[in-house]
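With one protein chain withheld, the remaining protein chains of the complex are depicted in position.
To keep things simple, chains are lettered A, B and C as they appear, and every chain counts its residues starting from 1.
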Amino acid sequence: MQRAHVHSFSMAHPADVSALAAALAARRIDPRAIVGVIVKTEGNGLDNDWTRVMAFDALVRLLADHGVEASPQRMSIIVSGGCEGVTTPHMVVFECRDSPDAGAAGRRALAIGHAISEPMLPEQVGTMDHVASTRRAVERAMAQASLAPDEVEYVQVKAPWLSEVHQQAAQSRGVRLKTADAHASKPSTRAACALGVALALGEVEPARAVDAAINADPSLFTRRAAVTAGNDTLQNEVLVFGMSARWSGTARVAHACLDDLLDVGAIHDALRRVGLPVAGAQLASTQQQQVRAVLFKGDPARAGLLRGERQLMWHDSDVHALRHLRAVMSGVIGAATGTTRVFVSAGAEHQGPAGGGTFAVFADGSPGD
Amino acid sequence: MQRAHVHSFSMAHPADVSALAAALAARRIDPRAIVGVIVKTEGNGLDNDWTRVMAFDALVRLLADHGVEASPQRMSIIVSGGCEGVTTPHMVVFECRDSPDAGAAGRRALAIGHAISEPMLPEQVGTMDHVASTRRAVERAMAQASLAPDEVEYVQVKAPWLSEVHQQAAQSRGVRLKTADAHASKPSTRAACALGVALALGEVEPARAVDAAINADPSLFTRRAAVTAGNDTLQNEVLVFGMSARWSGTARVAHACLDDLLDVGAIHDALRRVGLPVAGAQLASTQQQQVRAVLFKGDPARAGLLRGERQLMWHDSDVHALRHLRAVMSGVIGAATGTTRVFVSAGAEHQGPAGGGTFAVFADGSPGD
Amino acid sequence: MQRAHVHSFSMAHPADVSALAAALAARRIDPRAIVGVIVKTEGNGLDNDWTRVMAFDALVRLLADHGVEASPQRMSIIVSGGCEGVTTPHMVVFECRDSPDAGAAGRRALAIGHAISEPMLPEQVGTMDHVASTRRAVERAMAQASLAPDEVEYVQVKAPWLSEVHQQAAQSRGVRLKTADAHASKPSTRAACALGVALALGEVEPARAVDAAINADPSLFTRRAAVTAGNDTLQNEVLVFGMSARWSGTARVAHACLDDLLDVGAIHDALRRVGLPVAGAQLASTQQQQVRAVLFKGDPARAGLLRGERQLMWHDSDVHALRHLRAVMSGVIGAATGTTRVFVSAGAEHQGPAGGGTFAVFADGSPGD
Partner (left out) sequence: MQRAHVHSFSMAHPADVSALAAALAARRIDPRAIVGVIVKTEGNGLDNDWTRVMAFDALVRLLADHGVEASPQRMSIIVSGGCEGVTTPHMVVFECRDSPDAGAAGRRALAIGHAISEPMLPEQVGTMDHVASTRRAVERAMAQASLAPDEVEYVQVKAPWLSEVHQQAAQSRGVRLKTADAHASKPSTRAACALGVALALGEVEPARAVDAAINADPSLFTRRAAVTAGNDTLQNEVLVFGMSARWSGTARVAHACLDDLLDVGAIHDALRRVGLPVAGAQLASTQQQQVRAVLFKGDPARAGLLRGERQLMWHDSDVHALRHLRAVMSGVIGAATGTTRVFVSAGAEHQGPAGGGTFAVFADGSPGD
């Protein structure tokens, strides 16, 4: 049987991998067992956020020092900037180990699958080919973890984007891309990936997932995925998280789909399903100690309204809407969970309903890091 | 008997007083009964936020059109900018009317007292004279509303600041002020006012409230007040809110003191005390309709830690710490209450413990505006 | 004969019209002779800049107090925000008076024409109809001022934009607009106006000014115009400035077209042509006193290069590119002229070459305000 572990480490600066280094040195983590790392760094989370590069490079160097090449084939490293509000810079490390433990009969535990798609051509990014490619990768990751679609709680995708290199390569081949510049490719690549997940999980009717709907029809969405754009290779990296009786251990995961940014009821539901029911206003401190990771993906409503009330996020020309979003969600999620290690990310095309988003919580009853 | 009413209106732009104008035109509000207006506008809430001026001027003009001079003697108009996160620009209007209603025996209702201090000299601002002046004004406002100190739930103070005019006047008189420039006078004027409230409410031992403690000893604080600096006259305007059996009506108020920015338990307590217990994760929609106003005053912890975790707010040179704070608290308070008409303000010297803040909620079971 | 006067007033705050008020009170300016006011206010110059509204409303109120309705038929009031860098908030007032002075034979003076186009339909905005409408308005303004195209130095256009009201009106009529939202209409409305000016001045071959070229072909541009979007009525307001022997007085104007943001040679040329040759590094102080207004319109090069060197303006997610642009051009123009009353505005579609811009300087040898 396999057993999944989720570790969380806070970071004192963008390249701070010292806590992970200590865990590796103490053999609390096996570098060869790492299948994913999700990092929230302290930059602006926008175009010119170099803290992402610092964290990524530091991780790759640390793993190389431990004899592990951090290739996408082996693991997904997802680094996202923006610690607005009360967010603490931190990283979450996902580990899958072989376990002598047979598991308790009928008891389910966190299961993790990892897969990477075949390389795409630049002109496929953001198209139905891309949707299909992501779908197949999710299906492979589910198969790897022996997870059925309805056992999947959350899918994290690292999507390719059309960086300058790919833009120029396509131009030299005389090929027309779906988006004209690197930055503009992010929404459509995220959209295609999210629809791919939704198809793999059976959340969207295949007949409706057509080219014209990509990043255009907000009624199509997955309730259980987050997509981050930023892969320089034209591949889709997929981490699938579910609950399975075929995995052992004490780690757990549950997701929620928020109808809007204040849908804290959905967050409480996920906490309850992961074994951490909120008795009063917030998780008790003993419960908080079991929380290993909290992920949220969402966007401010484009229409500028929340429950009918005017919102200013998209109209603040000095502070980007997504910086507002990350700050406010650190408050909403922090209110429920009591933790500030909250991974909030924006760019939620087909991920949750418009103006809402998707949420996942990982917990473990055993002593953590 | 007197009866207090609390009205809330959203604003479509910084000078939008149309909803209040409609209420005045329909005689739902008596302009002569208004004792306070608290406005949250959509600017940056910092030095160069002109939306405050727009709102203030629009209010003064509207009231003048209805034959009422909006003098500090008659009412306090407190305008604060910063609708970060999910905050909706809005205004809260406090009205005190004579009521034929005798009140139900033993039933308490919202009571409001308003007072303004004698003018101070510039050199008194931020000193123990200032503390004493504010204390006397709070005592007068309590007396006016027939409120005992322990019946007071919240005090809102509009503090004077040493604008350029006062700086120059003092200089020409050869007088040395406690702070060297206009902007720097805000923390010390807020601090002096907050200590004045704390003394009036019996929250701080008089022997400890000495000159050296003003804006220096964070262990001294009121749990029931918010101070906003911005009064161009050298007076302290005070609004005292309490619950009294000597007032009639259905309006209610309750306060909370937050230990830190994620102390949502304190918020739930205040909601319960105002008659709106949170059954699940958030107020039910019928409860939300009773909420008339939500006020919060607090600051990010100077030490840059929240529950031991690193915070970035004070280290973001592109987005001011107070903009982060307002965004995150719109999320924390919105999570509990479900409303986006949240008045969050920073600059909380001696108002709540360091890194925490004070909170008040106003509710009314009768149909609102 | 007519005589033009150009007045410049600095502003102590966004609604500060006190200097103009004093000039009106002292009858140094005839309110009925005002044909244009160009204002630079201290907001962020972007979406949520309310200082523009404050200045506009204050001007309209002041003129109303002097019995003049500030209608677009009578005058163009152009308010633009953004005093980045060393820019001083200020306003420029253009006045055309009847003059008993016959003018010196052959001596040319500043001539000003003002015209407003017929109202357009929302669906015409940004189309060739819009181009033609602007062209006709420029021609009428030239005729009014008895200016031939080659006598025109600069044209300032206040372009309509498709605000929410027009968006909704069009939608209810089932009409498809050229741009999907209010904000996105600004580039295309500016582009259409600029091409209209270019045609009126004979700067662009009519055969090349086709619908597909609007905001798409940067090789088509006027060297002598600036367009500001923001007119809520669907009309094009035009101010034409030229040098004419048919006008009297001492006021002068000259334009320049900058090849890139550091093309200070073009600025020196314009200064020389307006009678203020730069002897050393900068205008001498006696020359500086003759400068009445300095206008610049330009954009950072989209390609992110200036003279082959990498530029960061478009890649700074915390400070908008146009705020960078205004700051840097206050330095470039201030270096040459020595003045900080510089009106820098961005959004220069078809106004100067890509990465460059257009410039105008107004001077007057007589004692100014």
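In this text, a contact is a pair of C-beta atoms (placed from the backbone, for glycine too) under 8 Å apart; a residue touches a chain by one contact, two chains touch by 3 or more.
Small disclaimer: the values here were computed from a predicted structure and weren't measured.
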Visible contact partners (per top-of-document touch definition) of the missing chain: A, B, C
Contact residue for the chain not shown (choose from B:D49, B:E237 or B:D299): B:D49
Per the touch definition above, residue among C:H183, C:R246 or C:H268 touching the missing chain: C:H268
Contact partner of the left-out chain, one of C:G36, C:G113, C:G334 or C:P353: C:G334
Residue in contact with the excluded chain [from C:P31, C:G85, C:P187 or C:G242]: C:G85
Residues belonging to chain A that touch the chain removed from view: 13-15, 42-43, 48, 50-51, 53-54, 318-319
Residues in chain B touching the chain absent from view: 44, 46-49, 312, 315-318, 320
Where the unshown chain meets chain C, residue by residue: 10-12, 42, 44, 83-89, 261-262, 264-265, 267-268, 278, 280-282, 306-307, 309-313, 315-316, 318-319, 323-324, 327-336, 338-341
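By our rule, only the chains that are shown with their structure count from here on.
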Residue-number overlap at the chain A/chain B interface, same or different (half cut): same
Whole-Å gap separating chain B and chain C, where each centre is the average of the chain's CA atoms: 44
Chain centre separation (chain A, chain B; CA means) in Å: 40
Touching two or more other chains - residue numbers and ranges from chain B: 42, 318-319
